[in-house]
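Removed: one protein chain of the complex. Kept in place: all other protein chains.
Right, subunit A next:
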Amino acid sequence: MADEYGRKWDRCLADTAVKTATGLGVGIVLSVLLFKRRMWPVSFGSGLGLGMGYSNCQHDFRSPYLIHGHTVKVNA
């Protein structure tokens, strides 16, 4: 059970990082393409990503008995 805790944290941080980065990237792209190199899409995108990651993390911690499934590909 204690290990699960550590694993959860790992998952959570990784997920948040990924989302933030993605949001940042999308924000940069949009800012460059559509919004005349303004700042707000970037901060918006990164904030969006961070928020999503945070929410996911919280949800994960709140539902401790939810088992995460893993897809295992079997080489046919």
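We adopt the following convention: a contact is a pair of C-beta atoms (placed from the backbone, for glycine too) under 8 Å apart; a residue touches a chain by one contact, two chains touch by 3 or more; residues count from 1.
Please note the rule applied: contacts and distances are computed from a predicted model.
Novice: Consult the UniProt record of the chain that does not appear here and report its protein name from "Acyl-coenzyme A oxidase", "MICOS complex subunit MIC60", "cinnamyl-alcohol dehydrogenase" or "Regulator of G protein signaling 9a".
Specialist: Spelling it out: the chain absent from the display is recorded in UniProt as "MICOS complex subunit MIC60".
Novice: Under the stated touch rule, tell me which residues of subunit A contact the chain that is not displayed.
Specialist: Residues in contact with the chain left out: 1-2, 5, 54, 57-58, 61-62, 64.
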